[in-house]
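Here is the structure we will look at.
Of the protein chains in this complex, all but one are displayed in their positions.
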Amino acid sequence: MDRRDFLKQTITIIAGAAIPASALEFVNPRTLFAAKGSDVKWVFLADTQKCVGCGFCVKACKLENEVPYDADVSRTWVERYVICKDGKMRVEGKMSNPGFGINADSPKAGRDGFTTPRIDIGEGKHVEIRDEDISKAFFVPKLCNQCDNPPCVQVCPVGATYKTGDGVVLVDRSWCIGCGYCIMGCPYGVRFFHPVYKVAEKCTFCYHRITKGMKTACVQSCPFGARQIGNLKDPNDPVTKTVMTGRVGILKSEYGTKPQVYYLALDREVR
Amino acid sequence: MIEVHGEVWTIKEFFTYPNEYIYWSIQIVMYPFMTGLVAGAFVLSSLYHVFGVKQLKNIARFSLVFSFALLPVAMMPLMLHLQQPMRGIHVMMTPHFTSAIAAFGIVFSTYGMIVASELWFVYRPHFVAMALELKGQNNRGIIDGFRYLLFSALTLGAYDVSEEALEKDEKAVGFLAGIGIPVACFLHGYAGFIFGSVKANALWMTPLMPVIFICSAVVSGIALCIITYIVVMEIRKILSRMKGKASGLPSFEELQSAEIEEVKLTSRYLVMFLIAAITLELLDLIFRGYTAVKSWDILREVIYQKDFYKIFVMQYGMGNLLPFILFKLPGLTVRRAALGACLMLFGVFMMRWNVVIGGQAFSSSFAGFMEYVLPIIPHNMETVKEGLVGALAVIITPYVLFYFINKVMPVFKYKGSH
Partner (left out) sequence: MSHVWRPLFVALALVAGIIIFRSFYVPKEFGVGEAGYMYGWHNPNNEQFWKDIKVKYKGSGYCKDCHTKNFTSILNTPHAIIPCENCHGPGTDHPDKITKLPIDIHRLLCLRCHAILKYPNSDRGKIRGIDPATHQDPNVECVTCHDPHNPTLGALKKTPQRFPVYEHEPAEAQGKGGAGK
């Protein structure tokens, strides 16, 4: 065996051993740099400290992505969490109190911001929480997590929803049969039926914008920098730097979906 | 104001995500209920054809035909449920087999072909006889002309009704009934899998779901066959009384004794499967309470508070315990069996309801509830399809189909070898 053959074989063996290892370790964002295919991998970073609940992101999203403005569905939304010092949930009147321990709402998906301290508990009812009772309170922006293992895609019976090479989950409006299985399969509740097209609808990370080098509508409209989008395969991207070196959280890791929306200052009470 | 799908029948309480509604409504309750009936009816007929339970001869042929009448109806709720019913065919065109629904088209049509083939073998002599009889007529009208064409086509050109040929038919029936059982169980068990595999839904996700679904499917299928059988026999009894002995029909007494025998035997299987179903369901409930994972707080709230009446009173009490007692008390009468079977059918329906609707009664946030209000009086297409009207349409259709199928494949008059 001459040197050339030896080198060739060594490379083959190393490559052969490396591929399955990297395939298994898709979990770790760090290994993604080495992954083949697209050199873009979109991820999102949301800062729950910076979010002030103005709802400009939701407004921009709805108008940008033509989700009927007054329909009670939205690709992105903002949640408010108010946790009281006694750790109890506030309920008006004599309803059975399940005691979830949190007071949370997202009226109109947060489209018009949060302009009152009253918490919306559904069916037109509200509860008021006094400032002195609050132990912690904050806002959490939500959107599609563009999971690495999207359960919504796994359960689509016809191949009408799919993950692109750069990591965004899209829906084919011309092929979706509207069975709703993907809506059921998403633990984050990001999917819904589009009121006009009558097919599954979801956040696309503003695919038409990010592929043109723009930011998503929600990121662009956020005055506080609470929302950021970045390319995980670009080591100089500020979002990548934060995700790699900062302490970031994800939502509902127990489902094994490997969400790609990372959170700063995430709290255990966030649902 | 543009209406969002599901908004009209969903009441949201406390903290739910903005996009959450009851997306799977009454038709998805009907779907496993109807496939359950199909599978159950088929399994009942197979008890005779495969396991040679001779006493079930009469009801076997009946339940096979009825299972065939139910087949298209198992698909009906899905079509009424889909937002894009015209694209339903995509499931066959580009199946994505990682989805539990994708196999539906294939399993369903395989099963349909098995039932159709089995029926063909059972009724082949009848088709041949009819075709030959009509051929002999000189002046066929339009109707008889059509019937002639129909029966000729149904023979598939096989006019051999010799002893040998019929023996082969019988073997084929046994074979088809044999492979039909696993396929029927698969068809329905995997309806359970559709729910059981949704990891995002805390109530649905359990590996027991397919087995629970099969057991309750057989319960409902047998119950429906008993009810329908009793109804048909009662009608025949009235007819035989009216026409008297001269008509050549079986006498009132003959029918009477045949009926109660058949019902008694069938109800034994019914109770067996009921016990299996309940055992599994309770095992699931106990396990959830004992392991008490994150979702248990909200599940407990739904099971023991919100849906207590629907689960423990309507499903387990009225739908399971009461009919169990009715069947087990000594001296079973036809009337009591009919009542028991009706209650059982109701119990299985409530079980489907409590799984499908109950699984959506809480938010994925585990901090809020959703309630389904069945649209009774429809005000648009959506509330027709996914309301009381749509559900009733699904319930009535198999009987309409049975009426027409019975014209071609008579269940009672026909004295075939099977």
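Observations, loosely collected:
For clarity, chains are labelled A and B in written order, and residue numbers in each chain start from 1.
Convention: a contact is a pair of C-beta atoms (placed from the backbone, for glycine too) under 8 Å apart; a residue touches a chain by one contact, two chains touch by 3 or more.
Just so it is clear, the model here is predicted, and its values are computed rather than measured.
In the complete complex, the hidden chain is touched by one of B:I11, B:M79, B:A158 or B:V231, namely B:A158. Although one chain is hidden here, its contacts on subunit A can still be listed: residues 37-38, 48-56, 59-60, 62-71, 82, 112-117, 131, 134-139, 149-150, 153-154, 159-165, 170, 172-175, 194-196, 204, 207-209, 211-212, 214-215, 217, 220-221, 223-224, 265, 267. One chain is missing from the display, and on subunit B it is touched by residues 2, 89, 92-94, 96, 98, 109, 113, 116-117, 120-121, 156-158, 160, 165, 168-169, 171-172.
Definition applied: only the chains that are shown with their structure count from here on.
Within the complex formed with subunit A, the residues of subunit B that make contact are 1-7, 11-21, 23-24, 78, 81-84, 87-88, 90-91, 93-96, 98-102, 104, 194, 197-201, 294, 297-298, 301, 305, 363-368. Of all the residues in subunit A, the ones that touch subunit B in their complex are 68, 70-74, 77, 79, 89, 96, 98, 100, 102-106, 108-110, 121-123, 142, 151, 154-160, 175-181, 183-193, 195-196, 198-199, 254-256, 271.
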